[in-house]
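Structure below; questions to follow.
Note that this complex is displayed minus one protein chain, with the remaining chains in position.
First chain written, first letter: the chains are A, B and C, and each begins at residue 1.
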């Protein structure tokens, strides 16, 4: 997909970890239900539907109803996992996300499928590059973008037990295993994937392994890059970024999203605590026509693109 | 309203300038129509309706339809001013704002009435503290928050002639005349209201006159504050902020919105160009019950609150 | 991650009236229909009186839509629904959602009348840090099942609540009240389609059919007629009733589910501002605040009842 992803790497569609984990959770907890908008296939929920039948609530193509029904199911004692393409779940039902989930503090999990530019050629109407920037500012809503199958499964397990609203991106674009098998997701905490003292590369979701690729490229040029994986965009791990700002020359953020997502969150956190030079890697406009892989190259959300931004920051 | 607003000042409801300007524009240009969601009264459009009858399209309580109909009217050769409470226009019709207005690049004006916390006691469901943070990241959408009646009128006139989508906040909470009678709004440009070399106070909309109050309080303590009025949040006047970062100790932003609106926009712009210490004044949570005046005090969006943040930034 | 800074209400006693609410509580077990109707009528009168004082004191409120829906609320909370303050954690309790959240003062006063809120807390309505916000919030009040205010949210939530009950085979019923103008929101038709197709017969949608919305008559804004046909085409069992007739209302609510396999839609014909002479069916009173004289006249009219 990305020229800088070693061909050897096996790439995963995190939707597989999503459905396997949901089935595991649903077997253990009868309160768990899934709510979808004619998105059984696109959410890969076929096996869940076969197994739990009635516990999959398909409201049809009606996102506002979907989120409202999810909130009602929570009121009725269920733990709903509301699963839909991230673009429609967030944009089409934004007021329901704000009021029925966040302001109401319902225990419900909003699952944004195929986020970012996963829908490639289907265009900006189907891209969800806005979700991180939009949702991270909503008070009381936890926003998570896992970087691989293990983290996806862990974040879903945490959300199932967390008594509040959570939005989780489930990546469709292939990602390698980034975290070790014994990895444990900690909400609100960034993960140090690679120590480094020259510059910090902070990435979320599908951009994390690309940041590791960038660190490798930089190492070859004698630049020692720290790599932070940031699964939780809100609340942000401010301390990890203050330390990075203090200990390295600056921070490059990378995300399959508008740069006001993780990038904006970090810029805001540092401005009051420890201003530092930054570079933002991510989408900056609505995308032209192209495959997701082509678009990641187009916007430079690649190992080479991230490495170039780091060198620019370092004036090298 | 704010303890630091000189009692002498006459405060205006910018909706009066809005309706007067729309009538003036509609008389000159037959293409101009208004589109509302049972918001004739809350938009103060009674006089427009009396004068132009048919040219006021009331779709009832249906915000998605309202914005879609606005886009269609534009396709049909009209210049629609879509006017509704900012909270519903943005949250309820977010996907229509993204797709039908911004991505489609229709010549249409989205008018967010009674934004911020103007609805006070009616609570967070009726507050529009999110709109600036949400809309500023949407590609191709101009986002404006005028600070007084003159700027409101000028921004509306500019939008009527601009061949692209524009979102304009129309403040309901009282504001004094900030700009001179001969003021000319320039899109994308910040306005220097007060030169100063110690610290910069940058504010938008209803917070601008409060920033001037803060500058007066600081002057009394021998602190020379620069005051920037920032009517256009997107695109941001990056150069004005780079200069402020270079020439003063740091920047305090103030807005009747979540601090990720103007505050976030400035933090992002400076992080790549000229990182500087910042303080953010604005809403940080959903508001508790209270009047708008009380809430402005609660969140410290006042002359004293802004001045205190400036002193904190200066370590005084 | 805090939604709201949590602080304790500070109420300025001088800012609010000392008027109190005589709490009648639920219609006593074993009361005759006649006794029940008399109990509800008196409760509704007291609720209207207190609501009027609250709006006057707060200088804010939606008195028109409050007075149109009070008889429905009182009948539900004091008679039709099986919920009591002691049963708030019972999964099988009947649920109520006020989708037209702007009538919050009517809900709060009714909740106090039914013992879900201490009546003296009504004095904090809209005061700084009060739990009694201009729109009901479930995070602020235990008895509030859903936070509402933006129109078109309550019905989809009620469908979810009813769906959960169906999955659990619970006998509980879910009642939701929407405005009529509110039905212009498409989210309601999405929810009705879902409720109808899933046969949620323990769901009862009550439409406060006062024929007025915020700025004008519904028919002059975006007409709903033929409303019963619309509701039937979306799978509802439709019942029409006078929304101010406690006897008729208690019969209708007692009969829910009205038809096995179908949700019930009750078109409650009401008048905004009922029964106050100068408010009744007058769009000006959607959210107008009465003057001292108007409060006195309205109180006098309520005494006369």
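One rule holds for everything that comes next: a residue touches a chain if its C-beta (ideal position, glycine included) is under 8 Å from a C-beta of that chain, and two chains touch if they have at least 3 such contacts.
Note that this is a predicted model, so its numbers are computed, not measured.
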item	value
Where the missing chain makes contact, among the chains that are shown	A, B, C
From A:30, A:47, A:60 or A:195, residue that would touch the chain that is not displayed	A:60
Given B:71, B:168, B:257 or B:281, the one touching the chain that is not displayed	B:71
Chain not shown: contacting residue from B:33, B:89 or B:150	B:33
Which of C:88, C:233, C:254 or C:284 contacts the chain that the document leaves out	C:233
Per the touch definition above, residue among B:142, B:179 or B:260 touching the missing chain	B:142
Hidden partner interface residues of subunit B, rising order	33, 35, 54-55, 57, 59-60, 62, 64-65, 67-78, 80, 95-96, 99-100, 102-105, 139-140, 142, 164, 234-235
Where the unshown chain meets subunit C, residue by residue	184-190, 193-194, 197, 222-224, 226, 229-230, 232-234
Touching residues (missing chain, whole complex) on subunit A	38-42, 58-62, 64-65, 87-88, 91-92, 119-126, 285-291, 294, 298
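Here is the rule we go by: only the chains that are shown with their structure count from here on.
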item	value
Chain at the geometric heart of the assembly (C-alpha centres)	B
Between subunit C and subunit B, distance of the C-alpha-averaged centres to the nearest whole Å	35
Inter-centroid spacing, subunit C versus subunit A (mean Cα positions, whole Å)	40
Inter-centroid spacing, subunit B versus subunit A (mean Cα positions, whole Å)	30
Shared-contact residues (touching 2 or more other chains) in subunit C	2-4, 137, 147, 149-150, 152, 186
Junction residues of subunit A - those touching two or more other chains	95, 99, 102-103, 139-140
